[in-house]
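A single protein chain has been omitted; all remaining protein chains appear in their positions.
Coming up: chain A.
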Amino acid sequence: MAVLIGRKVRKIYGKKSNAHEVLKGIDLEVNEGEFVGIMGPSGSGKTTLLNVLCSIDFATEGIVEIDGKNLRSMKEKELANFRREKLGFIFQDYNLLDTLTVKENILLPLSISKLPKVVAENRLKELVGLLGIADILHKYPNEISGGQKQRTSAARALIANPTLVFADEPTGALDSKSATALLTNLENINQQKSVTIMMVTHDSVAASFCSRVLFLKDGQIYTELYRGDKTRNQFFQQILNTQSVLGGDGYDS
């Protein structure tokens, strides 16, 4: 079943003479339980696509549906509620609130929902167990490492049991060890809890954790790769090959 559907999504910045078309009619579907990666050279529209798909930005043309709901038909307030209840977000620069402890940051999306405290506590326990951050719950973000911050951010994205998690370059600011740890965590969560994840990355290693990778070039989908039964290493090689075919120019990693 498709959780996310995009039909002929176009995004144009600017007006008339200096209009710049970033997305040139993208069609895609993401099924429940998938771990989809979006790759592409810088300027290919990865982040714009993610923003349009996750309702932070609007498409100039085309339709985006999540869980059967058209994003265009919703007002600001409805959209906010929708994001809170159905979507989870992981950002490159963590976006944790410095004034809150790790635990408070994770529970943040629940602060305006009426979820009973016991339920929230149970979810929190399960998530911090999975992500390995149970012993830093009472620390402030400035007291923990980047990897821990990003796992906190992941826990926050997952606390509301979202239908779909969007991750924008989640490993961008992490060293390779922390990055691998985080991706393994995400992979586990994807498989064990069958959470659908969509991740933008320019890191081939990160992409090799996905079940499917979309390649974007000049605002269009160039190709897509399925992992299938391949090992991670084989899939990684395949991704590298595709990248070189795509033309290495402009790759920033």
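By our rule, contacts are C-beta pairs under 8 Å (C-beta built on N, C-alpha and C of every residue); 3 or more make two chains touch, one makes a residue touch a chain; residues count from 1.
Please note the rule applied: contacts and distances are computed from a predicted model.
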Listed names "Cytochrome c oxidase subunit 2", "FtsX-like permease family protein", "4Fe-4S dicluster domain-containing protein" or "ATP-binding cassette domain-containing protein", matching UniProt entry of the absent chain: "FtsX-like permease family protein"
Residue in contact with the excluded chain [from A:87, A:197 or A:239]: A:87
Options A:12, A:63 or A:120, residue touching the unrepresented chain: A:120
Residue among A:19, A:97 or A:134 touching the omitted chain: A:97
Of A:11, A:156 or A:227, the residue in touch with the unshown chain: A:156
Residues in chain A touching the chain absent from view: 56, 76-77, 80-85, 87-89, 91, 95-101, 103-104, 106-112, 117, 120, 124, 137, 140, 142, 156-157
